[in-house]
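Contents: one structure, followed by commentary.
Only one protein chain is missing; all other protein chains are in place.
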Amino acid sequence: MTKILEFIDSIFVAAKAWILCLLGHFLPAWIVVLVSITISGVVILCLGPVIMMYLTLLERKLIGRIQNRYGPNRVGIWGLLQPIADGIKMFTKEDIVPANADKVIHLLAPIAIVVPALMIFLVVPFGKGMTTVNLNIGLLYFIAVSSITILPIFMGSWASRNKYSLLGGMRTAAQMISYEIPMTLAVVPAIMMSQSLATNAIVLAQAGGHGLNWFIFTPWGIVGFIIFFLCATAECNRPPFDLPEAESELVAGFHTEYSGMKFALFYMAEYMNAFTLCGIAATLFLGGWQGPFLPSWLWFFGKTFILICVMIWFRGTFPRFRVDHLMAFAWKFLLPLTLINILLTALWQFTSNLAAWCGSILVLGISLWTLVKLNRTFVPEKRHYPLES
Amino acid sequence: METTEVLKNTDATQILEINFGPQHPSTHGVFRMTVQLDGEKICGLKPVFGYLHRNHEQIAENLPYAAIMPYTDRLDYVNALANNFGYALTIEKLAGFEVPERAEYIRVIMAELARIVNHITVIGFMLNDLGAFFTPLLYAFRERERILDLFEEITGSRLMNNYFRFGGVKRDLTNENLAAIQKIVSKFPAFLKEFEALLTKNEILCMRCQNIGILSGETATNAGITGPVLRASGVNYDIRKVDGYSIYNRFDFKIPLGEKGDVYDRFYVRVLEIRESLKILEQALTKIPQGEIINKKSLPLLKMPRNFKPPVGEAYGRVESPKGELGFYVVSDGTPQPWRYHVRAPSLINLTVLEEMCLGQKIADAIIILGSIDIVLGETDR
Partner (left out) sequence: MNIFGSGVFQGMMVTLKNFLTSYFRKPDEGGIFTVQYPEEREKAIENFRNFPFLVYDGSPEQIRCVACGICERECPPKCIHIEMALDVVGKPARKPTVFDIDYGLCMNCGICEEVCPFDSIFMDHAFEVTAPERQISLVRPKKALLKSNEYFQKIRPTLAAVIDQKRKTAEEKKKAAIQPPATSESK
């Protein structure tokens, strides 16, 4: 029984090893290495777009259900072919470039935005031994690469020569740079506890204890997770932090002037970012691919998709932030909280008993309360409405 | 000296001028505003309208009186019944028609249902302007659909009702219709509760709406603002109470007033007004008498609209439309067509304070301030 489970668990790793062994019999070593890289690359290049396509479907379905309607259900059974139909539509659409646009940069931006989105896939541990490149600075790499996303967005917005695009691009730059900081600091506790920057090592640090060793089951872990998740939502411009594209204000923000496949590439990057960020969040705080019974990659995808569903749930529920509130939220609220969280994690290294639990909850509660008091703009006013005859 | 000049030069940012609309997702139609932006801050705003000008008044001046009724539907197409009400009231004043008791009750019931439809639609669209991805709007539309189905059953059309006639209404309410209205009225509070749970305490919404676009009561009265926008600024002025037109003075209902006159107050005053409308409906449904639905004197008029020639004179009839004071001014010269026909559209007049509310706010606020005024371009441009 356990053998079957183990086999299913390592089925992808085994398949790749088998192919490489087969080739190793009659090919030189350097070609085998090349083939190994190619296989991983092709898998990622296929996985990214497919995930993106079906995320759009999932999002439309879930939001439909939230709004008491069916989502797309006409193309194929349950609308399963809808993403393909969308893809065909996108391919056949006319590519419109504004007359005054900076044509080269306008063309480059959508291409450039997909690259970092795909690059992040390299360090995501999809399962046991299924990290494409097990970098020892995996997290640092992730943070560095994910922040490149700002640049193509700004390129696109600037090159479009559109005022809405420009405003959207400005907002993106401000927002993404600001949210990078609390996101990075929210990751620090996980690094401190696992004492490694490699994503695989972080997953392994959460092993054992029947899943109770996941970082989310500690006071600093849950705070770190929530902050990381909020920042991740802001990083991939998802509601309620979707200011760069702010449909009701800026038409479509930075991709106002994009159509057809270029537009689809922006979308693709957004959804792939959402996937990888949720994957990293699951890795850092939810034990990554660890879990009983089911194969490890299924655990990973399950956790990631639950997080994505929460993101979609956010989209179905919340109105958008305003730009100054958004910045204030990052700098005045999340940033101090992450710093306190790092302090708590440092103390947690020494004691992790019940007293430490109570203590950290107390500290977090007090700091939360203080921050709310200091950020009065966030607190709703109580209003009184007289009814007069 | 030099340093100050340098400072001045670096400090001098360029003003960005943006045309919002006429093609923009959240200008509620083809409204356009020229916005001058300093960063994200608004330092100038000019509303431009007229893109949906359909010559309503001129068309009406070339039509017999009764044939104008379907055109009034197209003014404020979200609540056509209030427009019907206003126009019918004006002509009744002009020609001196009495309205039978039952018809008055039917009118009030329909007008209040239209008010509910309008308010939930506005709140839904305002939330859309705020960036909520259609959820509140679709919840509102779900309820609106029930009322619109009822309208279809009673008036024959969902939006373009053309239901009121001079001296009465077109079709009687059956007992089934009354039962259906009763069902809607009794089910509505549960929906409102859910709607409020979704919205009113939401911190993001409060952050976005509170203390944004403040309109003082004084400015509002000076600018001639009416309707929920005025009442949100704390001025107690409701034509249903002031004029007591139709039979509104027989009902027991209250006027909710806002505290600060910001977007949040405008939003919440509307929610409270729905509650008051439900109260009116509740009372009207229990009190509605049997009887005629149209004045005998105006019955032949239905068959031969062109023969209707009101006496020479003028009349101004006004109703509390969900958007404010909707007035119709008609001058008759004794011919079948009105000599002058003018609409005092609340949407248009409420728009005049837009710039004042928006100055100094962020660009995202301008959108929700516009949304909170509740304009319908069909009425603004006519």
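Lettered A and B in written order, each chain numbered from 1.
Simple rule for what comes next: a residue touches a chain if its C-beta (ideal position, glycine included) is under 8 Å from a C-beta of that chain, and two chains touch if they have at least 3 such contacts.
All of these numbers come straight from a predicted model, not from anything done at the bench.
The residue touching the chain not shown here, chosen from B:I204, B:L257, B:A315 or B:L377, is B:I204. Across B:I42, B:A66 or B:L130, the residue that sits in touch with the chain not pictured is B:A66. Interface note: of A:F121, A:F142, A:F318 or A:W348, the residue touching the hidden chain in the full complex is A:F318. By the touch rule set out above, chain A reaches the unshown chain at residues 62, 65-70, 313-314, 316-318, 368, 372, 378-380.
Counting the whole complex, the residues of chain B in touch with the unshown chain are 63-64, 66-71, 73-74, 135, 139, 142, 145, 149, 152-157, 160, 162, 170-171, 194, 197-206, 302-306.
In this text, only the chains that are shown with their structure count from here on.
Of all residues in chain A, those touching chain B in their complex are 63, 66-69, 163-164, 166-167, 239-240, 242, 246-249, 251, 315-325, 377-381, 383-389. Against chain A, in their complex, chain B makes its touches with residues 16, 18, 24-26, 37, 40, 127-135, 138-139, 142, 198, 201-208, 210-211, 236, 241, 253-260, 264-265, 268-269, 272, 276, 362-365, 367.
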